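Dropping a structure here in structure tokens format, bear with me for questions.
Omission of a single protein chain aside, the complex is shown with its protein chains in their original locations.
Right after this comes chain A.
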Amino acid sequence: MKNTDEAEPMNGDAKNGGSAGTTGDAPDKSGDGLNESGRTPTKSGSPADSPADSPAKSGSPAGSPADSPAKTSSAAGSAAKSGGSAGKRFSRDRLLLAVAGPVLALVVAVLLTSGVLLASGKSPFEPYQLMLEYAGNADIQVLIVNQASSYYLAALAVAIGFRMNLFNIGVDGQYRVAAMAAALVGANVDLPGPLSIALIVIVAMLVGAFWAGIAGILKTTRGVSEVVSTIMLNAIATSLIAYLILPEQFGVQPKGSNNLTTGDLPESSWFPGLHVSDVAGDIYGFVFVAIGCGVAYSLVLGRTRFGFDLRATGASESAAAASGVDAKRMVLTSMLISGAVAGLAGMPVLLGDSHTYSLNFQTGIGFTGITIALLGRNNAVGIAFGALLIAFLDKASQTLDYNGYEKEIATIMQGLIVISVVVSYETVRRYALRRQQRKVGEELAAAARTTTREEVPA
């Protein structure tokens, strides 16, 4: 993508964990994903940091002139200082810009949806009002939060791939295979509660990782595009599950039922939920695990060597390889992690609600996850909001059917969000780039002026 320069601080000592300051700082600046408006260092770090930083944000021509003030060592101090004050401004700008993308996308999507409603001769506003009112009910909120937890985990799985420049479309298949295997193990193993839950979760992660790992190995050894292989693996997952769930294999057909299940989990391995009220029901306990996963995702990607390697490889495989990262291993590892997280996506429902994998286990979560990861810009907090938004649209739209509208309005809106997200992020990115170039230009000019002034009396 754009931050090839980011690999720069990596070479040499960084690998030995030598300059923790450098490595620590670098991942920080791209901490929120695509929005790589690099931050001028606020800590009075070595002045060398500042040039390395500013070009990173754009990889634009502005990069090369940025080198010059650093060389004029006498000016470095003051430059860093002015950089400090600019840093604050930058981070506020950056937050605004980061929010601007999704907000713009949402506004556009809402307007377009209203247009569709108008075109079909309906009120362009009432559906939103109905949905918001409906979502004011506690039981619907519980439903939204519970659904969002599955979406969130699926979106994290997708985002891990995105960060690595891998498009894991197979999250859906990984999720289903993992959920089924975990349900099967859970129903047939007799362990004390917590151990059993741990076992189920671990099995889910391992199976999800295995299913994604197939695509990973195909890519690293044979160069098969993960897009193609994961789509294929989705189809294979469907057939494999259909086969395994037959009563002749591992499935169970409860008497009098036309459904097939994997058998029920013993009650001891149900994941306790947070009881809200009798009407509203329980928030799955796994919601909190999902939040934990989001925090872990942020920390691992943003604050560790591994996360940095991963993002560096995603940004430019060759540059990462040049600085000593084993790109192939990173591809495989990130595919495995993505799959493991995808495996977790089925756990909220399995452990909190259905307690079995049956023919009507929810499908399509992996694809929704792609939407959400895009919407949340691969950022843990952004994805959380994205997951809640999509879950809100899903659940609240159900009320439309009772009020003379079609709930498919929400589906139209989700589609429009995806399109407008892509367009608005690009628009905002270009705007930010132009702004930054101008700012850097101004700063350099200012720095150049001070330098000349200082140099003259000397």
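The rule is short, and it goes like this: a residue touches a chain if its C-beta (ideal position, glycine included) is under 8 Å from a C-beta of that chain, and two chains touch if they have at least 3 such contacts; residues count from 1.
Here is the rule we go by: contacts and distances are computed from a predicted model.
J.: Could you tell me which of "Glycosyl transferase family 2", "Formate dehydrogenase subunit gamma", "Potassium-transporting ATPase potassium-binding subunit" or "Putative lipoprotein" is the UniProt name of the chain missing from the displayed complex?
T.: Matching "Glycosyl transferase family 2", "Formate dehydrogenase subunit gamma", "Potassium-transporting ATPase potassium-binding subunit" or "Putative lipoprotein" to the record, the invisible chain is "Putative lipoprotein".
J.: Touching the absent chain in the whole complex: find that residue among A:181, A:241 or A:265.
T.: A:241
J.: Among A:137, A:165, A:304 or A:450, choose the residue that contacts the chain missing from this document, as touch is defined above.
T.: Of the listed residues, the one touching the omitted chain is A:137.
J.: Can you say which of A:96, A:198, A:228 or A:295 touches the chain missing from this structure?
T.: A:295
J.: Could you tell me which of A:381, A:412 or A:448 touches the chain that is not displayed?
T.: Hidden-chain contact among the options goes to A:381.
J.: Which residue numbers on chain A touch the omitted chain?
T.: Contact residues on chain A toward the absent chain are 28, 31, 39, 42, 91, 134, 136-143, 145-147, 176, 238-239, 241-242, 245, 253-260, 276-277, 279-280, 283, 291, 294-295, 298, 349, 353-354, 358-364, 380-381, 384-385, 388, 394-395, 398-399, 401-402, 407, 411.
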